[in-house]
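Of the protein chains in this complex, all but one are displayed in their positions.
Take a look at chain A:
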Amino acid sequence: MEGRQAGKESKQPSSVSVDLQGDSSLQVEISDAVSERDKVKFTVQTKSCLPHFTQLEFSVVRQHEEFIWLHDAYVENEEYAGLIIPPAPPRPDFEASREKLQKLGEGDSSITREEFAKMKQELEAEYLAIFKKTVAMHEVFLQRLAAHPTLRRDHNFFVFLEYGQDLSVRGKNRKELLGGYLRNIVKSADEALITRMSGLKEVDDFFEHERTFLLEYHTRIRDACLRADRVMYSHKCLADDYIPISAALNSLGVQEVNQLKMSFLKLAEFFERLRKLEGRVASDEDLKLSDMLRYYMRDSQAAKDLLYRRLRALADYENANKALDKARTRNREVRTAESHQQQCCQRFERLSDSAKQELMDFKSRRVISFRKNLIELAELELKHAKGGGTQDTWV
């Protein structure tokens, strides 16, 4: 598929609200996107009056791997340990859609030209929708970074936004991916260990509550997201089913010479209407519900990661305390132990403070986003149902 320009159309990522108020000193958006073979090239446009940049307005072309590089750079940066790192955008995946289009192209001789045209239209719309979504996801990622007072000042971010050349970031090879997976496993094992460590008591009720909450919330939102996906898929199946039904009813109607003709044709027309309706319901539920749930599933994971980091810091602090005690009793390297303990304490407190703020922001972000999307979902559902509910006099 060549040059699909989605960037100019739906500007606002509809599933996530990013609070860009109050700071127009750095505005980032994806103004254009082009799909080439298996790559998507995003045109990232920045408008800024910040001193770091050489120009007021500039654009670069970035690919998905470069976004991942940026995300990882943030995650690995100790300075940001106390912050929720915006979740990385998912890899653009047109596989399924492309396959379906190909299968359609190979052709099933039993379907009429009309049916073929409709199915092709459906698949193209699907492709376009996936495209738009991936653009939105990438855009939201950048916009959250740009909106965050600390994260926006990252050097890598500037490079990402401004550096005209290719960042020479290749996609992770299998070893690195595997390494990533292992690290995650180690992390969760570590977390489990830490929490069971005796003596490590959570001193702060707030964090205790947050931990319990996030654990449960993340699991449940993941479930809800998966099931919302399935509902959307079923709606799409229904919409697809209506195509041959409408066609068959039409040909039946055409053949009849009696009063039945009108009945068949009316029913065919109604199914055609239903088809469009179901298709739109499916895509709206996808955007307003599925995508939102998916985003907050990732965001809640990022929040969990933050809590883990803090917990890790707490454990380190505890360990440092113990080491200090030991050093004092042996009266060896007391000063090193002292300074280390100091460091750990400071780090822990720093993380705790920023984490608290971040988690509260997370909550308000979540509430705003859910509210917006649920309202829009209900409004759209109403609009569609009303479109299909009115029935002029037939037969």
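Note that a contact is a pair of C-beta atoms (placed from the backbone, for glycine too) under 8 Å apart; a residue touches a chain by one contact, two chains touch by 3 or more; residues count from 1.
Definition applied: contacts and distances are computed from a predicted model.
The protein name that UniProt records for the chain not on display, among "General transcription factor IIH subunit 1", "Exosome component 7", "Sorting nexin-2" or "Golgin A7 family member B", is "Sorting nexin-2".
Within the whole complex, the absent chain has one touching residue among A:Lys133, A:Arg152 or A:His235, and that is A:His235. Checked against the full complex, the candidates A:Leu128, A:Leu167 or A:Ile245 give a single residue touching the omitted chain, namely A:Ile245.
Within the set A:Asp38, A:Glu76, A:Glu99 or A:Glu379, the residue that contacts the chain not displayed is A:Glu379.
Panel shows chain A; residues 209, 213, 216-217, 220-221, 223-224, 227-228, 230-231, 233-235, 237-238, 241-242, 244-245, 248-249, 251-252, 255, 258-260, 263-264, 266-267, 270, 274, 363, 366-367, 370-371, 374-375, 377-379, 381-382, 385-386, 388-389, 391, 394-395 of it touch the chain omitted from the view.
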